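Just passing along the structure, written as structure tokens.
Heads up, one of the protein chains got dropped from this complex, but the rest are sitting where they should.
A and B are the chain letters, set down in written order, and residue numbers restart from 1 in every chain.
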Amino acid sequence: MEISNQQRNIVVIGGGPAGIEASRALDAMGYTVFLVERENRLGGHLGRWDRLFPYGTPAEDVLSQLTASMGRIKWFTSTEVTQVNKLERGYNVILSNGLSVLADALLLTTGFTLFNASKKEEYGYGIYDRVITNADLEDYFSGIPVPAVDNPRRIGFVHCVGSRDEKVGNRYCSKVCCATAVKQACEIKEKFPDAVVYCFYMDLRMFGRGYEDMYLEAQKKYGVIFVRGRVSEVSEDKDGHLFVKAEDTLSGKPLRVTLDLLVLMAGMSHNRAVDPIARTLALSTMEDGFLKPKDSLTAAQASYCTGVFYAGACTGPKTLPETMAEAKAAATSIHEYLQEQ
Amino acid sequence: MGKIYERLMSDVRLQEGLKACINCGTCTAVCPAAEFYRYNPKNIVNIVQTQDDEEIIKLLKSDTIWYCGECMSCVTRCPRTNAPGQVIIALRTLSVELGYFVESEKGRQQYALAKVLCGNVLNYGYCVHPETFKYASHPEYGTVGKWIEDHLQDVYDRVGANYGKSGPGPLRKIARESLDDLQKIFDVTGGSARVEKIKDLSRKKAQEMGLSEEEYFNEVFNETHGEHLNQQNQ
Partner (left out) sequence: MNYEGKKKIWSEFQKEIPDDKYFYARSCIRQNFNPGAEQAFLDIVRNRFGKDFYEDPLHTTCGGIAYHSDTTPEETSMTIIARQFSLMNQAGYRNFVVSCVTSFGLHSEILQTWEEHPEIEQKIHELLWKACKREFVKPDFLMHSSDMMYHYRFLISEQAKYPLINVHTGEPLKVVEHIGCHYSKIFPSKSVGGAEYPRVLAGLVEALGGSVVDYPERRHCCGFGFRQYLVKANRGYSLTNTYKKFESMEPFHPDLIITNCPGCNYFLDRWQYVIAETTGKTYGDTPGYGIPVLSSEEVAALVMGYDPWDLGLQMHQVAVEPLLDKMGVKYDKSRKYKGLGGKDLGVPASPANIRIF
């Protein structure tokens, strides 16, 4: 007997851009999709961001476009997966709202956690009042009051906070921070045109279409000063200004600057909320905690576990367009898998 | 990969202290030596990483490797968990082993250091001892230091030290038995050989420079000739 797509249940865990986009694609194919989000709204980190690189698109526009037509998707916010049981065929997923779903496939779109910047103790996040993160600055751009941003005259951006750093156990590059720093440096210059803005970087990874233009504009139009050197330590003077030590590695000289505001480009850490599911289903993870796909080149959406798929930053740092593409690819992979069943 | 580099890499401190450098400058940014001397720990690590014997030998013969203060502030911060300060110790060790240290002004100071410090350890059982730590060569010891020196036994007695006597307590006379142990430890661990090597090569260098041993000691201990300081401190 032929089973219709509508009789196939797919549970998508994580309601960020990957989860929404994949759910829409699967819904369009006629599958019954359950999208589960533990926060009280869909959108994930996108919902906390003001504008997106490289063209300054409002994140809100992207999000409303994504959620404009949710079709027949059964989506739940403020809902968590409390239990996953592997059955002979498929999975039984129990949700915190009491719903129990017999799923033919699972898609994990659990994304990332913003690196906890206070772990880089020498930068003083959570200790020195004028040290904030990229996410805090997005809050400020969105109109949420951030007291640290008080008419700053000298501003620094620190790249690679919690990325490319064995001291915190994150050896990888978080991919989006360079472009975010350049974007935010330009935006803050828009707000405070007279401010001096430094970007402290190790390597500028402006790999995407339009990123190099953004970098050029930051230098030419906004006069952002790029210093090739990692900030070594931050301290506070008597008036609460920040005293920052780095090396300008291109001139080979120690550099000391006093700043009014320091923005830490916190990178992506693996989302610990996925760990219990990973344990239950014996999913492979990498040493940094991100989920390990079956083959990072040819089967990046597949896991080692039959019927479980991945999309987005749950397998490692991704940009938004990469996440969106993976979401589509995951939908296709799931479709192929279900057609073979 | 050269022979000198291989020899350097056989030092466990270098194996532990140098994986691969990302050239970020975190070490130089907090380095007290970089604030004072023409010194950049990142560049040292870079040269070692080239694995180029010729460059490494240049380094071993230079003043540069002797600028570090071994405070290890760099160790705390390196995002690659390298330890430039440990790399320096390995380089200095090799510079002495290969006899290159006498080629630089700062390297030649090893003579004074070995003579005084190893002398203190083996003769007294202390790294620093009032018999050899004198106001005359340490004027920063201050007027109080001078006063202590002038009334050594009385001052130490007053504050409860046990200067020069047997039994426990600060500055007690280290028993013959313990000093003999230290000498034997120096002998079996290569400590004595290292000191002798430094002294031998320094004597030769002194001759080459036309100085008596005493003059050579005073020269390396007191004098500074080359351009060592960075611009800020000139």
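Keep this in mind: a residue touches a chain if its C-beta (ideal position, glycine included) is under 8 Å from a C-beta of that chain, and two chains touch if they have at least 3 such contacts.
Just so it is clear, the model here is predicted, and its values are computed rather than measured.
Shown chains touched by the missing chain in the whole complex: A, B.
Among A:5, A:67 or A:118, only A:118 touches the chain that is left out of the view.
Residue-wise, the contact with the chain that is not shown comes from A:126, picked out of A:71, A:126 or A:169.
The chain that is not drawn here is touched, among residues B:4, B:56, B:87 or B:114, by B:114. Set against the missing chain, the residues B:4, B:21, B:96 or B:201 yield one that touches it, B:96.
In the full complex, the hidden chain is touched by subunit B at residues 12-13, 16, 30, 32-33, 35-37, 66, 68-73, 75-76, 89, 92-93, 96, 106, 109-110, 112-114, 116-118, 120-121, 125-130, 133, 137-138, 140-148, 150-151, 154-161, 166-172, 174-175, 177-179, 181-182, 184-191, 194-195, 198, 220-224, 229, 233.
Seen from subunit A, the chain kept out of the figure touches residues 118, 121-122, 124-129, 233, 235-238, 240, 243.
As a convention for this text, only the chains that are shown with their structure count from here on.
Chain centres here are Cα means. That of subunit A falls 49 Å from that of subunit B. Those residues of subunit B that touch subunit A in the shared complex are 22-31, 34-35, 40, 42-43, 76-81. Of all residues in subunit A, only 122, 160, 164-167, 202, 228-233, 245-249, 252, 254-255 touch subunit B in the complex they form.
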